[in-house]
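Note that one protein chain of the assembly has been removed; the remaining protein chains are unaltered in position.
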Amino acid sequence: MSAPDLSVEIAGVRLQNPVMSASGTFGYGMEYEPYLDLSILGAIVTKAVTLEERLGNPPPRVRETPAGMLNAIGLQNPGVEVFIRDKLPALRGVGVPVIVNISGRSVEEFVRVAQMLCVDGVAALEVNVSCPNVQEEGMYFGVDCDLTGRLTAAVVDACDRPVIVKLSPNVTDITSIARAAAEGGAHALSLINTLVGMSIDTERRRPHLGNVTGGLSGPAIRPIAVRMVHEVARAVDLPIIGMGGIANARDALEFILAGATAVAVGTMNFVEPSAMAAVIDGLADHCRRHGVARITDLVGALQVG
Amino acid sequence: MSAPDLSVEIAGVRLQNPVMSASGTFGYGMEYEPYLDLSILGAIVTKAVTLEERLGNPPPRVRETPAGMLNAIGLQNPGVEVFIRDKLPALRGVGVPVIVNISGRSVEEFVRVAQMLCVDGVAALEVNVSCPNVQEEGMYFGVDCDLTGRLTAAVVDACDRPVIVKLSPNVTDITSIARAAAEGGAHALSLINTLVGMSIDTERRRPHLGNVTGGLSGPAIRPIAVRMVHEVARAVDLPIIGMGGIANARDALEFILAGATAVAVGTMNFVEPSAMAAVIDGLADHCRRHGVARITDLVGALQVG
Amino acid sequence: MARALATLMLREEVAPGHYLLHTDCPEVAEASAPGQFVHLRVGDGTDPLLRRPFSVMLAQPATGEVQLLVRAVGRGTEIIATHQAGTRYDLLGPLGNGWGAPAGEANVLLVAGGVGVAPLIFLADHLRSAHPRPYVRALFGGGTQDALVCWTEFAARCEEFTAVTEDGSAGDQGLVTDALAPEIERSRPDMVYACGPDAMLAVVAGICAQAEVPCQVSMEQWMGCGVGACLGCAVPATAGGYVRVCTEGPVFGAEEIDWERMVGP
Partner (left out) sequence: MARALATLMLREEVAPGHYLLHTDCPEVAEASAPGQFVHLRVGDGTDPLLRRPFSVMLAQPATGEVQLLVRAVGRGTEIIATHQAGTRYDLLGPLGNGWGAPAGEANVLLVAGGVGVAPLIFLADHLRSAHPRPYVRALFGGGTQDALVCWTEFAARCEEFTAVTEDGSAGDQGLVTDALAPEIERSRPDMVYACGPDAMLAVVAGICAQAEVPCQVSMEQWMGCGVGACLGCAVPATAGGYVRVCTEGPVFGAEEIDWERMVGP
């Protein structure tokens, strides 16, 4: 059998395969160059970029939990201008699509970041509406349909790049937020961001994290993420980038079968810097073993009932 | 130092210590008798009881996930009458408070079960509003404030036993549901129930569970559970029974410091049938090491900031 | 049923990916009946989290030895496959209901598929000591020769022994269930005892029902607790609803299981 076709299209962007980094777990790409050939990736998704520099949260910022970790980095980044000047050139040089994760404190801030990122080398924007630190009028964007819809529409207007809206799992009904993003004009969705969690040092009677709470990621959350991708795929007709605890091709296939067109690897990059390479190889292998010509044939191919 | 006082009071019920079984993980108590002296427990919480017998979901019903498990038992139980006749007498004989977890398809059904359980040997009712299988007019009780409030009030009216409302974590804001339960007259809250999750057999392209989705429990969810207990404790002035992945005294202390008056052990009973005994011993030990005279001195003793 | 510690004395790779664990566990050796299982914890952490069930393959009260036959199929069993002598296992057991005695003279037919042989070896062993003149026939099937794991131990305890492999690499070629109807026809056993994959058991149950020969099956299902508390290990019952593999089973009368509703794990 000839080599299976792993290429997919997300919001008009062609990827050589469906495997990308999850925002915030892969820095600005170059950090992992000693461990992984970046040019094999489907895409690189950057750490969140904001209008102004952000210093981030006080330490400790990470803590291991059973099969997962909590993080409260606090959107530390050098700001969009420095990103474009210092980080983007090297990223662009890798030769795979670069998706820039953006965040802000207000619709206005998102819009200005999006405008500034309409430059060569940015393939798409991923709108981080789901970071627990991002709120307007006391509401997190990502847990409110109306805010999500307005924000999406504003970013779509601001920049001609495809807009991927990244959804929060900390909601009662993720499909209604997904629909709001779709109605706002999103070109794709990515999910899930982290679940809000907390861990306590019982000897010192203090939270382990400087920020008290943090975002839970890693294999622990995979069953929740797969369920949400399954729900959203049935509810909304947009391509989905699935993520949450993916460590290998089998995990990635759970998301693809549930309805994700592409997948992102986050926390497991820390554990295994070559995890994405293994996922890509494993997907090709799975296709070969099962006589699947195109990976897209597996998207949403789960049989229920 | 004299032995620390581990006793606590939940909704007027005195417990010799704050450690109980989580509903559905300890059968009707007797299953674990060969492995654990039941009389040492703070309380025994039973598997959900409904008005009529329920046969439950098709298999497979359980599946291991990273540091956790999914279950979709489907409220299998013999119905309240058979429970009172066949299960309650032995439970009562143990000599510790028996808390009966109840479920139903409608407010009416909950009310009738509650009425029938106003019998000797039932110390309190735990109202399972959070089971994904329990819905009215297409809404799950546990994710809607209004339904939660109405249901709570109806059960409180139906029976003179203390009513503990068990909250679902599958919501955007658990404090608003907690407040609704408090306004409905709940005497205590227990949290968290399981998170909805899913796991896929990628070789067969089918869900692992017969019911497609299931409830995620075990150590994996502990950070989410601790965070929710912390939030609810700050929002509502009711005693809290905290649970979610507790394996040992250190884990239990996270919940207590976050604001839980008592704790329940669920999934980890399967792994370690004597887990509850270890938690009880470990709590006493912790109190001794830290010169804590009463475990209640630790409730909510977390220092933030 | 109780809590016990077993010490691994020797781990033998008896076929590729199949391990025979010789453990020292006097309590379980003493108390086990054929068809019962132990619920064993692999490691002391969360990976894997839950205990894993394994049939007792042989129990020697005199020496305290308990043998388990483990096929490496996933995380837990692959970890077991690396264990060295001296490893200590925390286990619950013996659990569940074992094989029922045959009616009459122990003129029985055992049908094993792959590692399903384990509880049947114990049964054969037991029949030989419990009955004056046992006549034990066995059909043992697998994909290839390698899957006929511990066949010498099995054959040694049977009057007649037939191997069947799908690829013909050992014994007759075909499915073990193909050989069943003719064998029943020929030997008219008092009881058929079967253990193997669900699909095999369903066919065995059907053939026995048709031939009107009583049949017992040992079932598998994903387990939570192993002791009857979680209702996780349900299989559909002919009487309606479900029965628990860990408590009502793992051995059932074939007619107790609703094979139509039975979905493989």
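Going in written order, the chains are labelled A, B and C, and every chain counts its residues from 1.
Criterion: contacts are C-beta pairs under 8 Å (C-beta built on N, C-alpha and C of every residue); 3 or more make two chains touch, one makes a residue touch a chain.
No experiment lies behind these values; they were computed from the predicted model shown.
Engineer: Check the options A:Val8, A:Val49, A:Met69 or A:Ala225 and report the residue that touches the missing chain.
Structural biologist: With A:Val8, A:Val49, A:Met69 or A:Ala225 as choices, the missing chain is touched by A:Met69.
Engineer: Of the listed residues B:Gly42, B:Pro66 or B:Gly104, which contacts the missing chain in the full complex?
Structural biologist: B:Pro66
Engineer: Footprint of the hidden chain on chain A, which residues?
Structural biologist: 24-27, 31-32, 34-35, 47, 55-56, 58-64, 66-69, 71, 73, 76, 210, 218-220, 267, 269-274
Engineer: In terms of residues, what is the contact footprint of the unshown chain on chain C?
Structural biologist: Contact residues on chain C toward the absent chain are 45-47, 75.
Engineer: Across the whole complex, list the residues on chain B that are touched by the chain not included here.
Structural biologist: 66-67
Heads up, the rule we're going with is that only the chains that are shown with their structure count from here on.
Engineer: When you average C-alpha coordinates per chain, which one falls nearest the overall C-alpha average? Tell me, please.
Structural biologist: B
Engineer: Most remote chain relative to chain A, going by C-alpha centroids?
Structural biologist: It is C.
Engineer: In whole angstrom, how far does the Cα centroid of chain A sit from the Cα centroid of chain C?
Structural biologist: 46
Engineer: Quick check: how many Å separate the C-alpha centres of chain A and chain B?
Structural biologist: 34
Engineer: For chain B, what residues touch not just one other chain but two or more?
Structural biologist: 66-68, 218-220, in rising order.
Engineer: Any chance you could list the residues of chain C touching two or more other chains?
Structural biologist: 46-47
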